[in-house]
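Complex shown without one protein chain; remaining protein chains in place.
Moving on to chain A:
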Amino acid sequence: MSAPSEVRTAAPRGGRTRSKSWLATVPLLAFVVLIFGVPLVIILGGTFKREGAFSAANITESVQGAYLTAMIGSVKLSALVAVVGALLGTFLAQAVVTSRFRMLREAVLTASGVLSNFGGIPLAFAWIATLGNSGVITSALGLDSVGWSLYNFWGLALVYLYFSVPLMVVVVVPALDGLRPQWREAAQNNGANTWQYWRHVGIPVLTPTLLGGVVLLFGGAFAAYATAAAMVGGTVPLVTLQIANALSGNVLIGHENVALALSLDMIIVAGLVMAVYLPLQRRSARWLR
C-alpha cells in the first residue's frame, strides 16, 4: 500500500500525473490549430496571391475605392454605436443600480442579458416590422410622408444600439456596484460636491471598465453581418457586406482573393481594438474587488 504516500508527494506539483495529463489538452489544441488556424493561414496566404503568383495587389485593392469606403463606413458606424451605446448603457445602469426597487434591478439585468444576445436576422425583422417602410409605427405616425427611412446609416445605428446598450449595462453594472459608498462618504467629508466626487473618484475608477465596454461594443458592431444584410442589403457600405459580396462571386475574374484581403484588414482592425481591451480589463479588476 504505497499509494497514499505517493499521492501526497505528488500532490503539490502533480508529479506522476503531469507526464500523462498534458495529453488531455492535445485534442483541444489540435482542433483549434486545424479548424481555426488553417483558415487563418489560408487568409494570410491568399491575400498575397493573385493568379498563382505572390502579389500585394489584393491588399492594395482592398484599401481603395469602394472597399475603402466600406471599411470607413464600418468603422464609423461601429465607433458611433460604441460611444453612444456606452454612454446610454452607463446612464441606464446607474439609474437601475441606484434604484430602490430590487425587482426593477433584477428585471433590467435579466432583460439586458437576453437582449445583448439578440442579434442577427430576428432583430432586423423586428425593426423592419416596427419602423420599416410598412412598419407598424411608420404607418401609425405617418413617418413615410416626412421621408423617414430605416434602411440607411442612421437606421442601422438605431438598430445596433438595441443589442449594444444592454451589453453595456451588463458590462458596467458590476463596476458601478463596486463603487464603495465609503469612497463617496470620504469625499463628502472632505467637502467634495457630487460633481467633484465623480470627477476625481467615480470616473477614474470606472474608466477602464467604460473604455473596455466601448471596445466590446465596437467589436460587436464591427463584426455584425446578419442584421445589416437583412436590413440594408448593399445600400450602406459596410466591410462585412463587401466580404459577403466578394465571397458570392461578385468580383472581377481573378480578383477573388480580395475577399481574403478584406478579411485580413478586418482582423487587423479587430485585433488592434481587442489589444486595447485586454490590459484595460486587467486594470479595472484592480480597484473593483
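Assume a contact is a pair of C-beta atoms (placed from the backbone, for glycine too) under 8 Å apart; a residue touches a chain by one contact, two chains touch by 3 or more; residues count from 1.
Everything below uses one rule, namely that contacts and distances are computed from a predicted model.
**Student:** Between "Alkaline phosphatase synthesis transcriptional regulatory protein PhoP", "RNA polymerase subunit sigma-24", "N-methylglutamate dehydrogenase subunit B" or "Spermidine/putrescine ABC transporter permease", which matches the UniProt record of the unshown chain?
**Tutor:** Of the names offered in "Alkaline phosphatase synthesis transcriptional regulatory protein PhoP", "RNA polymerase subunit sigma-24", "N-methylglutamate dehydrogenase subunit B" or "Spermidine/putrescine ABC transporter permease", the one UniProt assigns to the missing chain is "Spermidine/putrescine ABC transporter permease".
**Student:** Which of these, A:66, A:83 or A:129, touches the one chain of the complex that we don't see?
**Tutor:** Touching the chain that is not displayed is residue A:129.
**Student:** Considering the whole complex, which of A:71, A:84 or A:216 touches the chain not shown?
**Tutor:** Checking each option in A:71, A:84 or A:216, the one touching the absent chain turns out to be A:216.
**Student:** Across the whole complex, list the residues on chain A that are touched by the chain not included here.
**Tutor:** Contacting residues on chain A, toward the hidden partner: 3-4, 7, 11, 13-14, 17-18, 21-25, 27-29, 31-32, 35-36, 38-40, 42-43, 46, 88, 91-92, 95-100, 102, 104-105, 110-111, 113-123, 125-131, 134-137, 139, 161-163, 165-167, 170-171, 174-181, 184-185, 188, 193-194, 209, 212, 216, 219-220, 222-226, 229-230, 240, 243-244, 247-248, 259-260, 262-264, 266-267, 270-271, 274, 281-282, 284-285, 288-289.
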